[in-house]
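A single protein chain has been removed from this complex, and every other one stays in its place.
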Amino acid sequence: MKKPTVGIICGSKSDLPLLDKAAKQLDEFGISYKVTVASAHRSPELAIAFAKSAEKKYDLIIAAAGMAAALPGVVAGHTILPVIGIPVFSKALKGLDALFAIVQMPSGVPVATVTIDGAKNAAVLAAQILSLKYPQLKKKLKDFKKQLAGK
Amino acid sequence: MKKPTVGIICGSKSDLPLLDKAAKQLDEFGISYKVTVASAHRSPELAIAFAKSAEKKYDLIIAAAGMAAALPGVVAGHTILPVIGIPVFSKALKGLDALFAIVQMPSGVPVATVTIDGAKNAAVLAAQILSLKYPQLKKKLKDFKKQLAGK
Amino acid sequence: MKKPTVGIICGSKSDLPLLDKAAKQLDEFGISYKVTVASAHRSPELAIAFAKSAEKKYDLIIAAAGMAAALPGVVAGHTILPVIGIPVFSKALKGLDALFAIVQMPSGVPVATVTIDGAKNAAVLAAQILSLKYPQLKKKLKDFKKQLAGK
Amino acid sequence: MKKPTVGIICGSKSDLPLLDKAAKQLDEFGISYKVTVASAHRSPELAIAFAKSAEKKYDLIIAAAGMAAALPGVVAGHTILPVIGIPVFSKALKGLDALFAIVQMPSGVPVATVTIDGAKNAAVLAAQILSLKYPQLKKKLKDFKKQLAGK
Amino acid sequence: MKKPTVGIICGSKSDLPLLDKAAKQLDEFGISYKVTVASAHRSPELAIAFAKSAEKKYDLIIAAAGMAAALPGVVAGHTILPVIGIPVFSKALKGLDALFAIVQMPSGVPVATVTIDGAKNAAVLAAQILSLKYPQLKKKLKDFKKQLAGK
Amino acid sequence: MKKPTVGIICGSKSDLPLLDKAAKQLDEFGISYKVTVASAHRSPELAIAFAKSAEKKYDLIIAAAGMAAALPGVVAGHTILPVIGIPVFSKALKGLDALFAIVQMPSGVPVATVTIDGAKNAAVLAAQILSLKYPQLKKKLKDFKKQLAGK
Amino acid sequence: MKKPTVGIICGSKSDLPLLDKAAKQLDEFGISYKVTVASAHRSPELAIAFAKSAEKKYDLIIAAAGMAAALPGVVAGHTILPVIGIPVFSKALKGLDALFAIVQMPSGVPVATVTIDGAKNAAVLAAQILSLKYPQLKKKLKDFKKQLAGK
Partner (left out) sequence: MKKPTVGIICGSKSDLPLLDKAAKQLDEFGISYKVTVASAHRSPELAIAFAKSAEKKYDLIIAAAGMAAALPGVVAGHTILPVIGIPVFSKALKGLDALFAIVQMPSGVPVATVTIDGAKNAAVLAAQILSLKYPQLKKKLKDFKKQLAGK
């Protein structure tokens, strides 16, 4: 990859409005991305195909899921790319179920978990990680940090 | 299958002592089983191969996992067999993480969740389910229920 | 029983709209069912009569209850049929109370617990279990799984 | 009943050491009691028989149970006697499951819930309730309160 | 007291609509009551005066409080009457704070805790307790139980 | 008061080893204190007498309690002195019950809550508060902060 | 400082309406204050500059923050002034996250934590603390307490 590129995946179309916040922030950093909807439970073939082919297409992965949120961990199980996980808020357990299901990964297969519904934070973390390979992002991150401080 | 047969899967060798309780109870009911160790995160190929071939080998599945316990749900995503999930106790969140990760499945892909560390209950539920197909189990279940009441 | 038949029971009339989702899904699978309203606490005679006579009428049971959700466990105590429990969301503890009261069954008397408010999942699990005895359901479940994946 | 009499019931023999603390306190108040072991799930006939015949034998009931602690509520469903419920501590959820399963009773069927593992408190509450009918207990309760204050 | 009489106390005027449900149920049972608003924290003199004089005026006490719900326990500390505690729902912790603050009483000073926002259940429990002294309530409780079952 | 003086109160003798850590830290700051054991539930007269007379004897109060930890709030209800509350760890709910019961005070009656089992922190907070009146403590607090940093 | 003066800090402009309740109460006590918006995470330089210069400007600090509420603790790390922390309610975890992040401070660096969203309580606690140095506040606090009791 010549340009920083993120693979975004979520378990349900209902997660897309949340992921728009990640997309918008990636746009601001000039980072490319592609969004895939594939569930670890309902369309696992798709999710696994996404994960297995990710290394050729993407620098890293952002995965969002709610409730028994297996998707980020399952994707992490099939790739060596860093996987950022977003626990999605839901009615009954308020995202606590998704948080536990995403962050409590077993030894050897981490998911970089961010705030419940933290789509923007997922994008910022993606930019920070990508800046190791694409140093031009460092200046953008510093400008972003200044803007944050100025708010 | 001529005889009732259960596929048992767990994410880690450390879960095997817990699953012995399920195995022992299945033995008492005269139900065959085979135990596979395969993690949804560390050895996903194995776990998925298990799930995909399960319908030919087993009548139903018992899956145990702790923490971000994706295994029961992932197996359920790849088969139409009933999947019984056992949330495994662990040090920090005491099995509450596994309970949430197993029971809070999205619409369309259920896991039949039992008690935290409820290996024996998984076996009894398996026998109840198998008794639909193998009516000889009904008498055994009634005897078992009488024994329970007599304790 | 010549046809797959499910006994559905809930503790309160207020649970009926939730159970409609289960009923609708059972209809799609061509599974018969009958709904009974009986509370383990307010109309226990009815609930126990339901449970004791269930084996003659039904292949399995779906039981929904909220708060101190004793109904699924009490029914399970009086029958050897598989009992699927649905924890119902409520205002204060959001269904966490019902989840604990349904899933944490003692050794020997399992309840196959599904998602909080997971009426549709209860129906799918019912179909999976029934398919052991009624193999014609296997094809329907495979079609259903394909539809899920296609969403 | 001429003398204050309490029916004590617990779901499992493993609860008996806890109930000894209630018994000892009832002894100190000169209150009679009988202990029955009967599970709402494993020996429901026994539990219901206990509850149905309680009004003739006892002034009130103390019921202890752990995990999916249905026993106090089930007993309360079959009697108009006051039922005091003791949530029992257990390994995974530390008695929080039992607390929710006992206290969150639906409208119309209360259980007077005490502290997790609060067997002594159940006995004191029993004495307070019994003192409405047996006024000689009032003096004993006042002495008890003085002793508490003096500790 | 010739007639059954309940002292009702709550920590804040905002609890009065909830207590109306208790009052209405007590009315149906023909039980007298008086409502006092006094906070263990804001108007402790009043709350303690209520508790100290309760034995002369009331057969038992119903106390409702939210958040750091000390009122039921504080009242119980100053009287030998049975104290029924109602944990009140509030915005942040949904009544879980009040539940813990009411039910987890130390050894020797019980509070008979009911459902979160369980004002009606408090009234039913009151009637059950009062029926020990006022046997005419037993018939009313049996009729009430029949009505419940008939719903 | 010429010298900084703290009134320490706890609900049970079993809390004394914990309060030794507070006492030791107050000693290091040269702050006087007196420890009283009085329970808001078991010996409320004592606790209230302590609170009512506190303004004449002490500059501020440290109150420790576990479970339904009413003591800090009750003391705060009877005095205008600042009250520092220490939630005490206990077996079942691990101090979470005490934390909720101490921190979730209603509007108008705050308790300055510190860490679960945070006796040393209570003493440091006491010194910080006392330093407003006794400026010699400022230097000691700065030295203490340097020592902390040097650890 | 000749007059009692409080430094108020919050992590986000969205916290200002909540802090108005604290400000209004400080006004009623005749206590001066200045509000600063500075985040421990987004504008840490500002937050640390606030904390380091606080001793010269303020008698004590009120700090409000939500979610991973580091601000009160970070401010406490840079000053010997008493720091009152207000955990702010938010959508997913309802302020429980902020409560844990504020109250569970390590040994040596306390934050005086008040009720979730307890801005008014923070102001009352501030007045209580300030009354050690500014005795004229004692009368105002007594009048305030009388008003509370009269409500």
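Should a chain be cited, it is by its letter among A, B, C, D, E, F and G, assigned in written order, with residues numbered from 1 in that chain.
Here is the rule we go by: a residue touches a chain if its C-beta (ideal position, glycine included) is under 8 Å from a C-beta of that chain, and two chains touch if they have at least 3 such contacts.
None of these values were measured; they are calculated from a predicted model.
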{"item": "Contacting the left-out chain in the complete assembly, out of A:60, A:74 or A:88", "value": "A:60"}
{"item": "Option touching the unshown chain, where F:11, F:44, F:72 or F:95 are the choices", "value": "F:95"}
{"item": "Which residue of G:6, G:61 or G:74 touches the chain not shown here", "value": "G:74"}
{"item": "Residues of chain F in contact with the chain not shown", "value": "89, 94-96, 115-117, 148-151"}
{"item": "Chain G, residues in touch with the chain not shown (by the definition above)", "value": "11-12, 39-42, 44, 48, 66-70, 73-74, 76-78, 92-93, 96-97, 100-106, 108-109, 111"}
{"item": "Chain not shown, touching residues in chain B", "value": "13, 39, 42-43, 45-46, 67-68, 91-94"}
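FYI, only the chains that are shown with their structure count from here on.
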{"item": "From the options A-G, F-G or D-E, the pair that copies A-C, where over half of the contact pairs coincide", "value": "A-G"}
{"item": "Result of counting contacting C-beta pairs for C-E and D-E, higher pair", "value": "D-E"}
{"item": "Inter-centroid spacing, chain F versus chain D (mean Cα positions, whole Å)", "value": "36"}
{"item": "CA centroid of chain C to CA centroid of chain F, Å", "value": "52"}
{"item": "Chain C: positions in contact with at least two other chains", "value": "39, 42, 67-68, 92-94, 96, 103-106, 108-109, 111, 115-116, 148"}
{"item": "Interchain contacts, given as pairs of chains that touch", "value": "A-B, A-C, A-G, B-C, B-D, C-D, C-E, D-E, D-F, E-F, E-G, F-G"}
